[in-house]
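Working notes, structure below.
A single protein chain has been omitted from the complex, and every remaining protein chain is retained in its original position.
This part shows chain A:
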Amino acid sequence: MALTKADMAERLFEEVGLNKREAKELVELFFEEVRSALEAGEQVKLSGFGNFTLRDKNQRPGRNPKTGEEIPISARRVVTFRPGQKLKARVEAYAGSGPQQ
């Protein structure tokens, strides 16, 4: 089962002792502040977890896969996530039962 905001709020309720409303608000605000920083063009470094960085992409040629029509893909700014050493090591140790996707 995928981890969701509801699971995270539940954990803050159980482990930190926030009430349910506070927990829900804090989880919401946590992701909102990361979004705001990225929106403002600032990278976000969460030590032990990873860094969210921004990359500016130039315009490049693209194609509508349905019609085959050529359409330029406009210049854009995108978010990339670079996992930290600690997270990479923990995930690498996961011996799953074959490719997940």
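In this text, a contact is a pair of C-beta atoms (placed from the backbone, for glycine too) under 8 Å apart; a residue touches a chain by one contact, two chains touch by 3 or more; residues count from 1.
Throughout what follows, contacts and distances are computed from a predicted model.
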Looking only at "assimilatory sulfite reductase (ferredoxin)", "NAD(P)/FAD-dependent oxidoreductase", "Integration host factor subunit beta" or "L-lactate dehydrogenase complex protein LldF", the name UniProt gives the absent chain is "Integration host factor subunit beta"
In chain A, positions touching the absent partner | 1-5, 7-8, 11-12, 15-18, 22-23, 25-27, 29-31, 33-35, 37-50, 52, 54, 56, 62, 64, 71-81, 83, 86-88, 90-94, 96, 98-101
